[in-house]
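Data first, discussion second: the structure below is written as structure tokens.
One chain of protein is taken out of this complex; the other chains stay put.
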Amino acid sequence: MSKKYKLKKFLVRRYQILATILLILSAGLVLLPKYKKNEGINPDVFVKNAMNTERYISTDILVDRMINQDPSILLIDTRSEKEYEDFTLPGAINVPLKNLLEDDFNNYINQGAYDVVLFSNDNLYADQAWMLGNRLGYKNLYVLEGGLNQWFKTIVNPAEPEETMPKEAFDLYAFRKAAGMYFGIGIVENELADNKKENTKPAPAKKVIPVQKKKKGAPEGGC
Amino acid sequence: MEKIKKTKRHVYWNPYFGGFLLGLLIIVTFYLSGRGLGASGALKSGVVTIVDTVAPNHAETNGYYSQFLKDNESPMNNWLVFEALGVILGAFLSGALTGRIKWRVQHSPKITSKKRLVFALIGGILFGFGAQIARGCTSGAALSGMAVLATGGFITMLAIFGTGYLAAYFFRKNWI
Partner (left out) sequence: MGPLIPNGLIPTEWNFIIALIIGFFFGFILEASGFSSSRKLMGVFYGYDFAVLKVFFTAAAVSVIGLYYMDYLNWLDISKLYVHPTYLWAAIIGGVIMGIGFLAGGFCPGTSLTAVAIGKIDGIVYTIGLMLGIFIFSEFFPIIEPFFLKSYLGHITLADSFGISPYWIIFIFTIIAVVAFYFADIIRNRVKKVFY
């Protein structure tokens, strides 16, 4: 056999092998079982996160940050609109739980700039909101421990410590009282009769949060 | 006595190998930036920039240019322009490595250089016009379109090559 013929045979054989490999690969795509892909994080990770109590932020810490004008906090009220109108924390934005995943509100939750603190009357809605957000892999989500009920108990009406309690308890009480005053609550118990209106709620300063819309649209393309 | 014949044939890569590498490159491109390749878009940005520099008012009033003109941002600030720049650099390097860089006009022996240049100009005008209508050229619409199974890409590619085969008869003197 001449060398040239052998070379030609070899080349043809090589192409045949390559062509077969390509065909097998594309056939593999057809034949592979298709499973439903889950969107978001792994279920194991999710359960681990759910059991983790680090997401709770206590009212004291929250109040501390708010007094210090911490700009990285974003409060989100997960109750319905009517309850939001009645009373809410200063600077909170209303994202009712059922609208949580809508596009308009998505930008508030799905971002990395602010620490989002979800709250509701107790923990129920806020926790649910947290679950939804965490399932989709959003970061920086926290839940106000005890919700607004806890807020009332600690800031608006802090429990007076008894004589026998340690000094920390007194400090805490003083801190909470001061915090309450910052928000315009219980200015003086004496003036209850006259200025009842002022005590009802701290003026909710509607903070306009400049939320940068993360460019998550369809990718650009062209010719 | 053996005659050592110096062939002047250019040594190119095996086309299957080149196609395989190109396929891998397209996968990487899609993986990194979510879009495919392209070529005519860069030239379009070039034209828009030139018109904008020479006659800004006309550029703004024209329905087509104004789509690409944003304040404070030159239309050259575009993914495709950088890619086109890379294409020129890459081709230059490849040509340099194999000694193919030379000023010349490549044409069939049956026609003159001048005729070839005239046809190149006409072909360019037609292709540029058509590329704007179809929103893509062979690299952008056809190649990257086929990589994601886009219907428009397939239609454009079939139209280009189908018409090419039909028109090949009329242009055969130029090439063979």
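Each chain carries a letter (A and B) given by its place in the written order, and its residues are counted from 1.
Throughout what follows, a residue touches a chain if its C-beta (ideal position, glycine included) is under 8 Å from a C-beta of that chain, and two chains touch if they have at least 3 such contacts.
Predicted, not measured: the structure shown is a model, and the values here were computed from it.
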Residues in chain A touching the chain absent from view: 15, 19, 22-23, 25-27, 29-30, 32, 34, 37, 214-216, 218-221
Considering the whole complex rather than only what is displayed, give the residues of chain B touching the chain that is not shown. 9-10, 12-13, 15-16, 18-37, 39-40, 43-44, 46-47, 50-51, 62-65, 79-80, 82-95, 98, 100-108, 116-117, 119-168, 170-172, 174-176
